[in-house]
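A short worksheet on the structure shown next.
Left out: one protein chain. Kept in place: all the others.
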Amino acid sequence: MHLVLRKLPWLIGTLLAVSFFTFLLVSLLPGDPAVMILGAGGVSPEAVAALRAELGLDRPLLVRYFDWLGSALTGDFGRSPMTGQSVMDAILSRLPVTIQLGVMAIIIALLLAVPLAMLSAYHAGSRLDRAISGLGFALMSIPSFMMAIFLILILAVSMNLFPATGWVPFSVSPAANLRSAALPALSLAMIELALYMRLLRTDLISTLQQDYITLARAKGVPNWQIMLRHALRPSSFSLMTVVGLQLGGVISGAIIIEEIFALPGVGRLLYQSILQRDLLMVQGIVLFIATAYVVVNFLVDLSYSLLDPRVRHAD
Amino acid sequence: MTDSQHQTQKLPLLRVEDLTVRLRGEAGIVHAVSDVSFQLQRGQTLGIVGESGSGKSVMARALMGLLPRRATQQLDGRVSLAVDGRVLELLKLSEREFRTLRGPRLAMVFQDPMTALNPVLTLGVQIAEPLQLHLGLNKAQAMARALELLAQVGIPDPEGRLRQYPHQLSGGMRQRVVIAIALACDPRVLLADEPTTALDVTVQRQVLDLLLALQRERQMGMVLITHDLGVVANRADHIAVMYAGRIVEYAPTSRLFSAMRHPYTEALFKSVPRLSDPSHTRLHAIPGRPPQLIDPAPGCAFAPRCPNVQQRCRRETPALTQAGDEHLHACFYPIGSREVGA
Partner (left out) sequence: MPIESGNRRRTPAEPLPVRRKTSYGSAGRASRALSFSVAVRQVFGSGFGTGFWLAAGWLLLVAACALFATVLPVRDPLDPVIVNRLNAPFTTNWLGADGLGRDMLSRLVHGARVSVVISLTAVSIGMLIGGSLGILAGYFRGRFERALMAVLDVILAFPWLVLLLALVAFIGQSLMAISLAIGLLWIPAYARVARANTLSVVQREYVLAARAMGASTLRILLREVLPNVILPVLAYGLVAMGLVVIVESALAFLGLSVEAPQPTWGGMIAEGKRHLAVAPHVALVPSITMFLTVLSLNYVGDRLRSRFEVKESNL
């Protein structure tokens, strides 16, 4: 609890800075939203000015920022001038897809990375270790959209195991939902997998050299139990941090992956809003994503205390 | 006394013959342990003394079957452990068989209590683990036993400690926990590898006395490893002095101190840190560099630093020879012999 209180000002400060940056980023984008809405060419300057006034675009930047922030705090990101849809509703309706995609990707990556890293570290220097490291090295050089192409080609086109595009909501059919999410999640997972594996392997190797591992062996603890019980947890701190930090990478990947697989997620919404210059929508989504990133990493920071008793008793 | 019990009385508890260990190090093959032989009786303490780097820890780990697999280039000799009237050849055991001995038969106390305990597991879990593993106790029984053990090693408020983590204890207390873990399954042989080197002087004595008391009470055989002759002086029954991976002198403790023969033993003796010195004082008093274990030159390893050195020492390696009842040394020109200084 002390920990939370101590770090709270930092969290709030960062969130404020993030919101201002978001606002700046989007406000500075070229292209007058009023012109975009009315359609270029053949529109009278008076009509544009009128719409600008109506949208509040003629007021000073800071005023508009605080105005926007004030409503954003109440969960009101405004309405898309293009579709008339509430930005918040649009985000919320597409959020489950992106969350499912991201969470599945991270879980798949962890489920594969942890055992592979343990095998690799346990047999450090062996041929198996080298093969696993080589695999990770190759995976690191394949961007997720390329991985998606490979997976579609092999698992969807050739073997017809999964659909190549499309999304079935969980509520409609859980099985079909998982099938439709499998390839996108796998595509996102692979590069993360390589990263996690590399990191965990290194940390495991240095943990395995610790005296307390020798002590565990001296107690007669079987090797697999040493890996699971004695080595894994003290080795997973940087892994946890990186899983949090990589969220930005996962979201970036999701933008492309959702587009490739035609998934109705937040990433695709963002991409299409950018193409349509739907600034209010872009603003809302970017703020939403950045806030999520900051908050998740804040929580990761806090959860160290769950993993590491030394942090728990720090104060 | 039954016949078989009578047998085990006479059999040494632990017999080591010509133990040789070579490790692959970064700079080459390390001749860490060469032709080490000794015996250990039930209820007795053998002190092993030598400068840091003389192969004491490697030897202890070889006995525990804990040498790094990949780095072990050679592991030869015979290590026999008497168990329930049977004699086990430890070096011939599979990893799985060896594992069942670690804890109930052989146990080890490590040098640095600050790093020997797992930082993310509670003390209770760490002490209970071997009990559950080897004695088949369930969690509650193991915890109850862990509590007794903590009390036995002299930790105040054992109940509260069970749920604590290592970082919440002082170094001396942690070492007591390490000892409790080692004793958990009532081992027959205890290897204590510099158990007090990392501790404050005042705590050192307490921990040593505790170890000795527990050893007497349980009639374990104990190998007490140290770089400090003073530590074993009135605690060990026998002392083996190790230099460059070899035992260079072996004698009952009193005899060693009254009639030491090897020049290295004498140098060690002269360099015993006084009480006023900080605990980490190394044996700076011995001139020259500590032994070189990679590609050792022929001849006596101590020759470059030895006051008695003569031509022969640089050509031949002295073998361990009898110098009286239970007294062995490996030196061509031992202290008190006629050739010296002639």
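Letters are used for the chains, namely A and B, taken in the order the chains are written, and counting of residues starts over at 1 for each.
The criterion applied here is as follows: a contact is a pair of C-beta atoms (placed from the backbone, for glycine too) under 8 Å apart; a residue touches a chain by one contact, two chains touch by 3 or more.
Small disclaimer: the values here were computed from a predicted structure and weren't measured.
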Practice prompt. Check each of A:S93, A:N177 or A:T202 against the chain that is not shown and name the one that touches it.
Written response: A:T202
Worksheet entry | Listed residues B:T20, B:S37, B:Q73 or B:T115, member touching the removed chain | B:T115
Fill in: For chain A, residues in touch with the removed chain
3, 14, 17-18, 21-22, 25-26, 28-31, 121, 124-125, 129-130, 133-134, 136-138, 140-146, 149-150, 152-153, 157, 164, 191, 195, 198-199, 201-203, 205-206, 208-211, 213-214, 234, 237-238, 241-242, 245-249, 251-253, 255-256, 259-260, 270-271, 274, 277, 282, 286, 289-290, 293-294, 301, 304-305, 308, 310-311, 314
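The definition used in the following text is that only the chains that are shown with their structure count from here on.
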Response to the item:
Taking each chain's mean CA coordinate, chain A and chain B are separated, in whole Å, by 53
Fill in: Touching residues (chain side chain A, partner chain B) in the complex
124-125, 210-212, 214-222, 229-230, 233-234, 307-310, 313
Fill in: Touch list for chain B against partner chain A, complex
61, 64, 66, 70, 99-104, 107-108, 110, 112, 115-121, 129-130, 133-134, 165, 167-168, 178, 181-182, 184
